[in-house]
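The complex appears here minus one protein chain, its other protein chains still in place.
Showing subunit A:
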Amino acid sequence: MNKTLNRRDFIKTMSATTIGVATVASGITLTTFASTNKVPVTNEKRWGMLIDTNKLTEADIDGMVSACQKEQGWGSELYSTGNQKPGWIKKLKVKDKATGKVSNLALMCQHCEEPPCVDVCPTNASMKREDGIVLVDKHLCIGCRYCMMACPYDARSFVHETLRNQKEHMPRGKGTVESCTMCVHKVDKGEVPACVASVNSDAVIFGDLYDVSSKINQTLKTVQSAQIRADLNLNTGIRYSGI
């Protein structure tokens, strides 16, 4: 019963749920996913990312974080403290206990194929698109935070305060939950996510995991890669190599 939608259905649902709430607090209309591209979202694609921790420098990760903040408009909350501030993408430093090897990596929503956040969400606000991107419908979210309890990657944030100056394509709202959208608004226009674009090397590869001609598909065939907490069998869309 995962709520998997094609784009047309999605827009339809969105418009239905937005009757009466057509505009978010700051007057932003909900046009997030209604891009010019008319190709429906199908399950023939599966968007994913491969992050090579050997190539990724700390500066790259910092760049990814600020690119995401700039693109999506989070991180300038005035009152939220430390752990209350949203963090759609985080910089992690991990040390192997046996070898002492230190790796740096970026951690964001892993866009799980079997997302626990979607399973537990009582109102279907958490949902997975046909192409594997996991999103929160801000109009259905009641802020119960059960999805945050269920996410094994600490990928979701709760908006703890009233927001100002939001991005037009990314309506956010106090009392609801949010996480990395894989920059779906860009991906639907054929662009790459902001964090990927910010990295100059090929330390982060974005693309369609199913497409045998895509760079990500081909690279994944040749390098050792891992999913974080692979033991949970969530089949994540974000893969890492070098850890």
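In this section, a residue touches a chain if its C-beta (ideal position, glycine included) is under 8 Å from a C-beta of that chain, and two chains touch if they have at least 3 such contacts; residues count from 1.
Here, contacts and distances are computed from a predicted model.
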Query raised in the report: One chain isn't displayed here; going by UniProt, is it "Lactate utilization protein A", "Sugar ABC transporter substrate-binding protein", "Protein HflK" or "Polysulfide reductase NrfD"?
Result: "Polysulfide reductase NrfD"
Requested in this report: Pick out which of A:Lys93, A:Arg164 or A:Lys189 touches the chain that's been left out of the picture.
Outcome: A:Lys93
Query - Residue, one of A:Glu44, A:Asp154 or A:Glu168, that touches the chain absent here - result: A:Asp154
Query - Positions on subunit A contacted by the hidden chain, ascending - result: 1-3, 77, 79-87, 90-98, 102, 107, 116, 118-125, 140-146, 148-154, 156-162, 174-177, 228-229, 231-232, 243
